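The complex is shown incomplete by one protein chain, all other protein chains being positioned as in the whole.
After this line comes chain A, so read on.
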Amino acid sequence: MNSYSDFAVETIGLTKVFGATRAVDGIDLSVPSGLVYGFLGPNGAGKTTTLRMLATLLRPDGGSARVLGHDVVAQADAVRARVGLTGQFASVDEDLTGAENLVLLGRLLGHSSRHARLRAVELLDAFDLADSAGRQVKTYSGGMRRRLDLAASIVVTPELIFLDEPTTGLDPHSRNQVWDIIRTLAWEGTTVLLTTQYLEEADQLAARIAVIDRGTLIAEGTPGELKTSTGRGALQVRLHNPDQRAEAARTLSRVLELPVHLDLDPAQLTTPGADPERATLALAELTRAGLPVATFALGQPSLDEVFLALTGHPTQEEAA
């Protein structure tokens, strides 16, 4: 078991087949402990199926998976005793109140009635739900539901928490609240494994990202590694003289062999997908042509661009 000790999750050839569809098709993963790890991919990529197998809710059809050193099939109860789960759709009981939901889970996890109630009050306070504790969850807003859902996952502090699309459908304010909670979890040493179809979310939260597409793992690494692997960002140039913008655009386009966008700022131009070496040549060419540059920046590619480069199709293709 020693080989597993450094990893919160390790899978070998993990596979799940639904009828003729190989929903998860041989995924090998090693998720280090104590950080936020993101499964990134479009709808139907196999992220949720993978997560459900790791959370012992689905039995793999092939390969194996260990969570915190325990096999998800043979030692399912040992896994269940160490992880928390927040499903894609609110995994709380809508007919019950927020407080009742937390007391129910406290009781199921082994707390006495009294302790379960105390814990519920503590969590409702911590997640800013004290005012709504006595209301049925069906009356909650999306953000409140998500917070209750997260609170329910830490009635007992888990070593690892699975979050399936934790911010899907939330407004920006609620999303930021959930992001703060997720960062706090990781800060306190809980490994967080989340799925998301939002590249921004993966970029904001995850220390490492697994890009999943059509049931297979197509890339893995830190957000920075994934971005540099495609090697192309956007070259942004700001001229001293806005009147020279048309000429500068022609020069950049010629050297970079790429279309150049004119930004709202009348002195600024952006060329997405610029190769770094050619970008330096292009800057020199501008100077040589008497088109002085005020500022320039060669940005990292966005994860959207990375995803497109890795899969050959944009993230939302399968959702459409």
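Keep this in mind: a contact is a pair of C-beta atoms (placed from the backbone, for glycine too) under 8 Å apart; a residue touches a chain by one contact, two chains touch by 3 or more; residues count from 1.
Throughout what follows, contacts and distances are computed from a predicted model.
*Asks:* UniProt names the one chain left off this complex as which of "Transport permease protein", "Ferric reductase like transmembrane component", "NADH-quinone oxidoreductase subunit C/D" or "PrsW family glutamic-type intramembrane protease"?
*Replies:* Spelling it out: the chain absent from the display is recorded in UniProt as "Transport permease protein".
*Asks:* Check each of A:I12, A:V156, A:I218 or A:L310 against the chain that is not shown and name the one that touches it.
*Replies:* Only one listed residue reaches the unshown chain, and that is A:V156.
*Asks:* So which of A:A81, A:I218 or A:L283 would be touching the chain we can't see?
*Replies:* Counting the whole complex, the residue in contact with the absent chain is A:A81.
*Asks:* Decide which residue listed in A:T184, A:N241 or A:T287 touches the omitted chain of the complex.
*Replies:* Residue touching the chain left out of view: A:T184.
*Asks:* Among A:D93, A:E247 or A:D263, choose the residue that contacts the chain missing from this document, as touch is defined above.
*Replies:* Counting the whole complex, the residue in contact with the absent chain is A:D93.
*Asks:* What chain A residues would touch the chain not displayed?
*Replies:* Where chain A meets the chain not shown: residues 35-36, 52, 55-57, 59, 77-78, 80-81, 83, 85, 87-97, 100, 104-105, 107-112, 115, 119, 122-123, 125-128, 136, 151-152, 154-157, 177, 180-181, 183-188, 190, 206-207, 222-225.
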